[in-house]
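The complex appears here without one of its protein chains, the remainder shown in place.
== chain A ==
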């Protein structure tokens, strides 16, 4: 107990959820613990229940059975309890067109903080800050329907950021984005993590998850198949195959290099291309000596 229990921000115990009564379970007994300030990647085949679980996390869906805890307390589904929870757990949805309801960027961003009941001038200040931080200024006066996919994504992140949540959930933030905007989103996520915000991110990009995450939650058919550090998950061939994932390219390359005796086995496998390059450079230097 004590310090570690305090540190757990979201906990799920045996959470089940079904969309239609009598239909297949979308969540089939999810149990997991998320520690505060961690970067957690949620992975798994399409339809494995990632998005459903996310919607449970801020009380949009109420589990049929099982319990979700936020800061150690079961979620309170009263009106006030939900308002409180949703102010602290924000979701950036996958398709910005499902999230942006107003044609005006400014109105759109103001929606969350206004609902939190903040005074008007404070909301205006917050909006300016977030517009500045996410580099929305060049298109802030354009209507939502004239924005590109990446710009819409920036606005939909601003929507949530402006509410200053403790947990930000991003549902496949890089889906359908070009390289430039993917990089931008990743940078934003990185700076949020540095601020100590807990981040849950659904992604299909194993390479990215390996490099970025503190932890990977691998889901399979509405259950948590495994929750561990990225290297453990990414080297578990059986689990990867079961969930339609592929081993990250950098690990495969590293294994081959070690097998052929080109590279010495390290205590910690590389998690990114840059790291592998460094390993290779180091070993080359030692050989030439």
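Following the convention adopted for this analysis, contacts are C-beta pairs under 8 Å (C-beta built on N, C-alpha and C of every residue); 3 or more make two chains touch, one makes a residue touch a chain; residues count from 1.
Note that in this section contacts and distances are computed from a predicted model.
Chemist: With one chain of the assembly withheld, which option in "Transketolase N-terminal domain-containing protein", "Na(+)/H(+) antiporter subunit C", "Threonine/serine exporter" or "Cobalt ECF transporter T component CbiQ" matches that chain's UniProt protein name?
Modeler: Per the UniProt record, that chain is "Cobalt ECF transporter T component CbiQ".
Chemist: Pick out which of A:95, A:166, A:214 or A:275 touches the chain that's been left out of the picture.
Modeler: A:95
Chemist: Where the complex has a chain not shown, which of A:10, A:75, A:144 or A:224 is the residue touching it?
Modeler: If we include the chain that is not displayed, A:144 is the one touching it.
Chemist: Spell out the interface residues on chain A facing the chain that's missing from view.
Modeler: Given the touch definition above, chain A has residues 55, 58, 60, 79, 83, 86-87, 90-91, 93, 95, 97-104, 106-108, 110-112, 114-116, 120, 123-124, 127, 141-146, 159-160, 163 touching the missing chain.
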